[in-house]
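Of the protein chains in this complex, all but one are displayed in their positions.
Now for chain A:
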Amino acid sequence: MMKIKTPKKGRVKRELDKRAPKLVETGKKTLILQGTKTSGTLNSVLSEIYHLKKGGAVRFTRKNDNIRPFESGGETSLEFFSLKTDCSIFVYGSHSKKRPNNLVIGRMYDHHVYDLVEVGVENFKSIESFTYDKKIAPRVGSKPFIAFVGEGFENVDELKHLKEVLLDLLRGKVVENINLAGLDRAYVCTAISSNKVYLTHCALRLKKSGTVVPRMELVEVGPSMDLVVRRHRLPNEGLRKEAMKTAKDQPKKKVKNVSSDAIQGTIGKIYIPDQKVGEMALPNKAKGVKRERREAKNKDANEHASKKQKEESE
């Protein structure tokens, strides 16, 4: 005995359709939460990440003591939250003696944990500690430039993984068209050593240069921190293959009334609608008409006159 349940309200149906899997995906939402204990620096780190990702992030402020991302049973709560909030990246902060200022950045595939990276935050400088001209402050939700510097990102396995995860976290929505006037922020990640990365957020100042391309100037505005890679978990091969599958490029949308021929090339058909002569507007009171009328009158008058003359003459 089965029953078909469909939502009774249009609003609910639209929400469900938004969360359904799509062929081409737009940005991933981020879930920011914390564990049993957090330190002051960690709190500000989490709130600043939330601020940077304002449009597509959800922040939980309560402590969650049953979440242990690296243990096999400790992910159920995370998966449940991910399902309910429709978030595919999570940032989980916790503080303990063994792992101070710990951040676990993880991704989900189909609301199950896909991969994890654990980093420690050191030398954190918050947004308030930077002084800069407020006019160049980047606006919320603008698409950032992302720059990775260092050979560590290519050679060291953990840093390669961290690079991929940071890209996913920082890039925001994938857009096709972009307004060049709205580019005002950049993230710079430098590999300082084989397990340390310096991440900073800068505002862009565009200076005039001779060519079309303006000269870029980076001014540090946002949070800056040192990330020390502690642990990481790569996805299993099968899951990775499935997640990396992309839809075949959609077949080009059929353009109507265009066909191609081997001999003549591209042919287009143009359909002209019927001309409604009866409904066209008459140009009343046009000077020309008046003059024509006048001339016609005069002509008639002349004709009459000439006729009369002729008659008279006859």
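Here is the rule we go by: a contact is a pair of C-beta atoms (placed from the backbone, for glycine too) under 8 Å apart; a residue touches a chain by one contact, two chains touch by 3 or more; residues count from 1.
The rule we apply is simple: contacts and distances are computed from a predicted model.
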Checklist entry - With one chain of the assembly withheld, which option in "Ubiquilin-4", "Proteasome subunit beta", "Trafficking protein particle complex subunit 2-like protein" or "Ribosome biogenesis regulatory protein" matches that chain's UniProt protein name? => result "Ribosome biogenesis regulatory protein"
Checklist entry - For the chain left off this view, which of A:Lys37, A:Lys63 or A:Arg240 is in contact with it? => result A:Arg240
Item to check | Option touching the unshown chain, where A:Lys3, A:Lys97 or A:Lys134 are the choices | outcome: A:Lys3
Checklist outcome for this item: Per the whole complex, from A:His51, A:Arg171 or A:Arg233 the residue touching the absent chain is A:Arg171
Checklist outcome for this item: In the full complex, chain A touches the hidden chain through residues 1-7, 12-13, 16-17, 19-23, 25, 28, 88, 107-110, 114, 123, 143-154, 163-164, 167-168, 171, 174-183, 186, 188, 190, 192-193, 198, 200, 202, 204, 212-218, 220, 224, 235, 240, 242-247
